[in-house]
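Excluded from the complex is one protein chain; the other protein chains are retained at their positions.
Labels for the chains are A, B and C, by order of writing; each one numbers its residues from 1.
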Amino acid sequence: MFLFLLLAVVAVAASIAMITARNSIHSALFLVVDFFCLAVLYLTLNAEFLAAVQIVVYAGAIMVLFLFVITLLNPGNEETDDRLRGQRPLAVALGLALLVEVALLLRTQAIRDRLGDFPPATSFFEQVQTRINGTPTAPIGNVQAIGIELFTTYVLPFEVVSIVLLLAVIGAVVLAKRQLR
Amino acid sequence: MAPLSYYFILSAVLFTIGTIGVLIRKNPLIMFMSIELMLNAANLSFASFARARNLLSGQVIAFFVIAVAAAEVVVGLAIIVSIFRSRQSVDVDDVSMLKG
Amino acid sequence: MGLVWLCLLFPLAGFAINALLGRSLPRRAHGIIATVAMLAAFAVAWIVLADLLSLPHEEQHRNLILYNWVPADGFNATFGAWLDPLSVLLLLIVTGVGFVIHLFAIGYMAEEEEGQRRFFAYLNLFVVAMLVLILANNFMLLLVGWGGVGFASFALISHYFFREEAADAAVKAFVINTLGDVGMMLGIFLIWVTYGAVDYETVFRNAGNAQTGTITAITLLLLVGALAKSGQVPLHTWLPDAMAGPTPVSALIHAATMVTAGVYLLVRAWPLYELAPATLTTIAWLGAFTALFGALIGLVQTNIKRVLAFSTMSQLGYMFLAAGVGAYSAAIFHLLTHAFFKALLFLAAGVVIHAIGGEEDLRRMGGLRDKVRIAWVAYGIGGLAIAGIPPFSGFFSKDEIIYSAFTSTRGNVVLGLIALLTGGITAFYVFRSFFLTFYRTPRYGIGHGGTEAEHGHGDGLHQPGLEMRIPLIVLSVLAIVGGWVLIPDAVHLFEDYLEPVFAYPAAFNAPVHAAGGATYWMIAIGAALLGAVGIGAAYYLYVLRPALAADLAGRFAGIHRTLFNRFYVDQLYDTIFVRPTRAFGRAFSGVFERGLNGLVNGAGYLVREASVTMREVQTGYVRNYALLILGGTVLLIAYVLFTAV
Partner (left out) sequence: MSGLPILSILIFLPIVGGIICLFLPGRTDDPAAARWLGLGASLLTLLIALLALIGFAPGTSGPVLEEQAPWIPQFGISYHLGADGLNILLIALTAILTPPAIIASWTALGGRPRLFIGLLLLLEGSIIGALSSLDLILYFVFWEAMLIPMYLLISTFGGARRGYAALKFFIYTSAGSLLMLLAMLYLSYAHSSREASAAPSFDLRDLIGTQLSVAEGRWLFLAFALAFAIKLPIFPLHSWLPDAYKQAPVTVLVLATMLVKVGAYSFLRFAIPLFPDAARDLMPILAALATVGIIYGGLVAAAQRDMIRLLAYSSLAHLGFIGLGIFALDARGVQGSLLQMVNHGVSSGALFLIAGMIAARVGTFDIDAHGGLARRWPVLTGTFVLAAFSSLGLPGLNGFVGEFLILLGAFRTQRVLACIATFGVLIAAIYVLRLFRRTMFGRERRPEANAQLVSGDLSGREIAALGPLLLLIVWIGVYPSPFLRRTEAAARDTVSAVTAPAPATTALTVGATALTATAESATR
C-alpha cells in the first residue's frame, strides 16, 4: 500500500512536471520518471514481462528517440501565450471534468459490484497455469505464460503487429529522408 | 496491496494529465510525450484488469499497445522532423492546412 | 375493288420517285412523272366506280381492310378503305381534277428555275393525303388524311418560302388546321368512349345508341375540324393567305381537295349529324353567314386570286348550308360542280398571271381579252357557272341548295334569302374581277421575264402551251355540262347514284329532298335573274362607268375599308389569341422560369451559405480538434453517467 501511494504520488508529480516544463529535455526526463514508476507498478500487479518491456522499450528505445529528435531540432522554449484563446482553461476544465466523471463512474453501485477487488496472488498463478497447462500445480513463469498466450491465442494479432512495425520503419525512412532533387 | 480502484484512479489521473498536456502544449514533441503518458495510463488499467480477472489477456494487450506505440512514435517523429525541415518550426499551430 | 389501293399507290409512288430519286432526273421529268401517276390513279378510279356500280344498291358500301394499323388494348383502328358512292365520287373528283391541275402545272411551272421537284412531289403527296382522307374507313385514319392534307398544303403554300408572306401564310394555314385537328381528335375520343370503336361501320350502325347531348358534342367537335379545313367562319383566316402558293396549288386546294374535306366529313358522318339537330342548325347558320361574309369581302379585293379565295369560302358556305338543312346530296352536288368551275377559274387566272409575268393585282391588269383569249373564254365560262346562269353547272347545284334552304324542314326563309342574295353578290364580284382583268385598257407592265422570241406573239405575254390549254378546255366543258347529272323533274342520275349512301345504315330514313315542282323553278329562275343582274351591275360599274366605282368606294370609304380588311377578323384574332399566347409564353419563360430557377438555385445557395458558416468550426488547428474530441468524450461519459447507470 505504501509502495503504491509512493509510486502514485511520484508518477503524478512527474507527469504534471512533464506537461508544464518549459524545456522539452526536462519534459522527456520527467516522462522517464513516469515510465519507471509504472514499471514498478506493473511488478506489483504480477506483470513482470510487462515491466521489463516498459523499461526496455519505453524508457530505453522510445525515450532515446525522443531525446534524439529534441536535440536534433533544438526547438528552444515555446512562447507562453496561446494563440487559441480559451484553449488552456477549457482544456484544464474539461480534463478535470473527465476525471470527475470517471471517479463518479467508479463510485456507482453497478460498476463497483462488477469490479470487485484483486484476488490473492496465488489464485492468479493457479488460474493462469490451469488455462495454459491444464493443471494448477505445474509452476510457470510470467514470461513463459505470456509467450504461450502470444503464440497461440494471439498469434494473428502478433503477426499483424510485426507488419505494423515494419510499415512504421518504412514510413519513417520515407518521411525522414531528404527529398532527392 | 492497494485496492483495485486505487489503480484505476491513478490511471485516470495520469490519463487526464496526459490529455491536458496534449491540449495545452504547442510543442509537438511534448504533445507526443503526453500521448505516451495517456497510453501508459491505459496500460496500467489493462494490467490491473489482468490481475483482477486472473487473465493474461490484459497483459498481452498492454504488450501490443507498447509495440504499436513504438511504431507510432517512430512515424510521428519522422513527420515532425520533415515538417520542421520545411517550416523551420515545431509549433503545431503553424500547421493549419486543414482549415475549412 | 381492291384496285382502289392503286389509286393511293400511284401518287405515292410519284411522290417517292420525285422525292427520293428525283435529283438525277431532268427538270421536265418531275412534272411528267407526277402527272402520269395522277392519270393512272384517275383511270383506276373509274374501274373502282364500275366495280361499285355493278353491285346491287343495298350492297354499295364496302369496308376493305388492308392491315391492322393501331391495335391497342380494347381499341383498334385499321388501315382500310370505306367504299361507297360518296367516297368513290370524291375519289373521281380528286384524281380527275387533280390530274388536270397537275397537267396544267407542268406548263405553269416550266420556267421555274428551282423547286420543281419539290413542287411536284408535294403535289402528289397532297393528293395521297386527300385520298386517304376520302377513303378512310375509320375516324382515326380520316385524321391521318386530314393532317396530311394540312401538311401538304403547308409545304405547297410555302413553295416560295423565301417570301416572308408565303412562309407566314403556310404557318398560319397549318396552325389553324391543327386547331381543327384538335377538335377532331376530341370528337374522335368522345366517339370511342361512347361507341367503343372509331370505325364508320360500328359507329354509324350504333349511332342512335347514345344520348342526344353526347352526339351533339361529338358532332360539334367534328365540326370544328370541318370549319378549319373548309375555311368557314370563324376559322377562315388562313384561306385567303394561302394564295401565296403557286396558282395550281390554289386550284388544287380550293377546287378538288383540301377545302372540300369539311363538307365531305359532314356528309360522311351524316348519321351522327342527323341525330344532332342543334349542330345542324349551327352548321346551316354558319354556312349561310360564311357564304354572305365571303361574298361581301370578295366585292372589294384587288388580288385576283384573293377574289377567288373568298368566292371559295362563300361557295363552301353554300355547301355547309346545304348540309345544315339536311340536303346532303345537294351539298355533294355543289361540291362536284364547284370542283369544276373553281378549278377552271383558278387555272384561267393562272394563265393570266402567267401571261403577265406573275402579276396578281387586278388594278394592274385589263384589256387581256384578245391577248389571252383562251383565258377569257375559260374565265367567262367559270364565272357564268359560279353565277348560276343556266345551263351552266352552277345553276343546278346552287339552286338545289337555295331551294333546300327555303323548303327543307330545317331551313327557313331567312336562310333562303341569304343564299339567294349571296348568289347575286357572287355574280357581281366574280364578274367584277372578270371585267377588270379582260376589259378596258391594259394597266400591266410588260417585260417581267420571258422572252418574246420564245412565244412569238410580240406582245411580251407568255402564251399558255398545250399542257395548259387542255386542262382549260376540259374543265370548261365540265363546268358547262357537269350540272346536267341532276336536273329537277328531268334527270335524277346524281340522286340515284348517291342514294345508297343515305340508305345505310338502314335504321335511318334517308332525308331525300326531291327537288322540283313550281316552287323550285320559281326560285331557280329568280336566282338566275339575280345572277344576271349582278353581272350587269358589274359590267355597268367596271366597263361602262369605271369612275362611278371609284366614286362609290370613296363615298362608302368606311364600309370599303372594313370589307377590304376582311372585317378586321385577322386583327381581332391577333389581339385576342396570338398576342396573349405570345405574352404568356414570354411571361412564363421570363418570370416563371426565372422564379423556378431561382427557387432551385436558392436551395443550393442556402446550403452553401450554411456550409460557409459551418466551416468556421474547421479552424485547422490540431489542438482545437483535440479539444473538441475531449469535449465529446466528456459529454458521452456524462450521458452514460446520467442515463445508463
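The rule we apply is simple: a residue touches a chain if its C-beta (ideal position, glycine included) is under 8 Å from a C-beta of that chain, and two chains touch if they have at least 3 such contacts.
Note that the structure is predicted; figures quoted are calculated from it, not measured.
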| item | value |
| --- | --- |
| Chains in view that touch the one left out, judged over the entire complex | C |
| Options C:T78, C:N124 or C:T407, residue touching the unrepresented chain | C:T78 |
| Of C:I17, C:A40 or C:A155, the residue in touch with the unshown chain | C:A155 |
| Identified contact with the non-displayed chain, of C:F15, C:F99 or C:W146 | C:W146 |
| Listed residues C:E59, C:D551 or C:E593, member touching the removed chain | C:E593 |
| Interface residues of subunit C (partner: the chain not displayed) | 19, 65-76, 78, 80, 114, 118, 129, 132, 140, 143-148, 150-151, 154-155, 158, 161-162, 164, 166-168, 170-171, 174-175, 178-179, 181-182, 185-186, 188-190, 192-197, 199, 201-202, 205-206, 209, 581-582, 584-586, 588-590, 592-593, 596-597, 599-601, 604 |
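Rule of thumb we're sticking to: only the chains that are shown with their structure count from here on.
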| item | value |
| --- | --- |
| Centroid spacing, where centroids are CA-atom means, of subunit A and subunit C in whole angstrom | 100 |
| Centre-of-Cα separation between subunit B and subunit A, whole angstrom | 7 |
| Gap in Å, rounded to a whole number, between the CA centres of subunit C and subunit B | 94 |
| For subunit B, residues that touch 2 or more chains besides their own | 19, 23, 26, 93 |
| Where subunit C touches two or more other chains, by residue | 619, 621, 623, 627, 630 |
| Parts of subunit A lying in touch with subunit C, wherever the complex brings them together | 84, 87, 90-91, 94-95, 97-98, 101-102, 104-105, 108, 110-111 |
| Interface residues, subunit C side, partner subunit A - complex | 619, 621, 623-624, 627, 630-631, 633-634, 637-638, 640-641, 645 |
| Complex interface listing, subunit B residues touching subunit A | 1-10, 12-21, 23-27, 29-30, 32-34, 36-37, 40, 43-44, 47-48, 50-52, 54-57, 59-60, 62-64, 66-75, 77-82, 84-85, 90-91, 93 |
